[in-house]
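Right after this comes chain A.
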Amino acid sequence: MNLLEIAGLGVRYRDHQALTGVSLAVPPNTTVGLVGESGSGKTTLGRAVLGLVPVAEGVIRLAGRDITHLRGRARRGLSGQVQVVFQNPYLSFNPSRTIGQAVAEPLTLAGLRPAQLRGRVDAMLDRVGLDRSAADRYPSRFSGGQLQRIAIARALMPGPRLLICDEAVSALDLSVQAHVLNLLADLQAEQGLSYLFITHDLAVVRHIADRVVVLRRGEVVEAGPVEQVCSTDPDVPRHPYTRALLAAAPVPDPAEQARRRALRAAPAQEGPVPCES
Partner candidate 1 sequence: MSAGSAVTGVGSTGRAGGGVVRAVARRPLGVVCVAWLGLLVLACLLAGWLGSSPQEQDLEAVYSGPSAAHWLGTDQLGRDLLSRVLHGGRVSLLVVGVALAVHVVLGVVLGLVAGYRRGLVDRIVSRLADLLLSAPAVVILLVVLAVFPHNEAAAMTTLGVLSSAGLARVVRASAIRVREEPYVAAATVAGLGTVRILVRHVLPAVAGPVISLVSLVAGSALLVEASLGFLGLGTQPPEPSWGGLIADASQAIYRQPWMLVPTGGVVAVTAVACALLGDVVRDATDDRATGEPLSWRRMRTRVVARESREPAALCLLSVRDLTVRLADGTPVVDGVDFDVAAGQALGLVGESGCGKTMAVSGVLRLLPPGATVDAATITFDGRETLGLTEREMVGVRGRGIGYIGQDPVASLDPLFTVGDQLVEAVRHHTGATRRQARAKALELLAAVRLPDPAAVAARYPHELSGGMAQRVSIARALAGEPRLLIADEPTTALDVTVQAEILDLLRDLRSRTGMALVLVTHDWGVVADTCDTAVVMYAGQVVENTGVAEVFAAPRHPYTEALLAANPAAAEPGSRLPVLPGAVPAPGHWPTGCRFALRCPHVTTECVAAPIQSTSDTAGAVSRCLHPRAGART
Partner candidate 2 sequence: MARLVGGRVLWSLPLLLALSALTFVLAWLTPGDAARTILGTNTDPVAYAEVRARLGLDRPLVEQYWHWLTGVVRGDLGGSVFTGEPVSAIVGDRLPVTLSLLGLSALVIAAVGTGIGLVGALRGGLAGRLLDGVAVVGMSVPAPWLGLVLIVVFAVDLALFPVTGYVAFADAPADWALSLVLPVVCLSVGGIAVVAKQVRGALADVLGRGYIRALRANGMPTRSVVFRHATRNAALPVVNVFGVVLIGLLGGSIVVEQLFALPGLGQLTVTATAQHDLPVLEGVVLCFTILVVVVNLVTDVISGKLTPRAVTP
């Protein structure tokens, strides 16, 4: 059975439809990459799963249970199963609370004694590769990469089965991003976690995901195994939008970029640049 199942999901904001008829599934112990440009609705989808935006139509099932419209206490009860890591590590922590308090936050309602809680925090900080003394310090003392590891520690505290990573490595420098990607892979191997990995970065998705879902203007354009959707082989059939996305993402190889430029230039002769507004 799939850990997360979304069927026909629709989300409306006041003046526009953010998601329309989106369906996707996250099997256990799997990473599903959710790719799209700004305005594609990828972040909205994550927030809908977390119950942070109201769902207009469709169903969200977590481990078989319908969680689409859960509110209040029932929704809070899900904190042990779904957690989140956000894009900006500096904004993910209340500057006036220590790292220890922040990491312990998801266990607020667990009724643990302070000493037990402290033990859990220490163990988790160890796991993500931070010194235990970090618990008594404030977020301003840490770098972006360290904070992102702490954010992962906080998310893992209640032992969730699904982690939603909303552009979780996009704000990080390459060398730091590599650390965090490795950590996510290790944690998955150890704990059988699933990731819904929301990003605009195709290189990262190709690296970490098992399956990929491509969103465009609130609708699923293409979904499938990563080796198929993100294939570099021009003969693998793909949706034109996915192909355009892949071609637009620059790679660290001047010869390859020159080739792609040539490809881009060809159709560009046909008409004016579409006006994005």
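Quick note on selection: all candidates are chains of the complex that A comes from, given by their letters.
Brief remarks follow.
The criterion applied here is as follows: a contact is a pair of C-beta atoms (placed from the backbone, for glycine too) under 8 Å apart; a residue touches a chain by one contact, two chains touch by 3 or more; residues count from 1.
What you are looking at is a predicted structure, and each value in this text was computed from that prediction instead of being measured.
Shown alone here is chain A; of the other chains of the complex, listed as 1 or 2, the one that touches it is 1. Across the complex, chain A meets candidate 1 through its residues 37-38, 47, 50-52, 76-80, 82-84, 86-88, 91-94, 96-98, 100-106, 108-109, 114-115, 117-118, 121, 135-136, 143-145, 151, 154-155, 158, 173-179, 181-182, 185, 200, 202-204, 206-208, 226-227, 244-245, 247-254, 256-257, 261, 264-265, 268, 272-273, 275-277.
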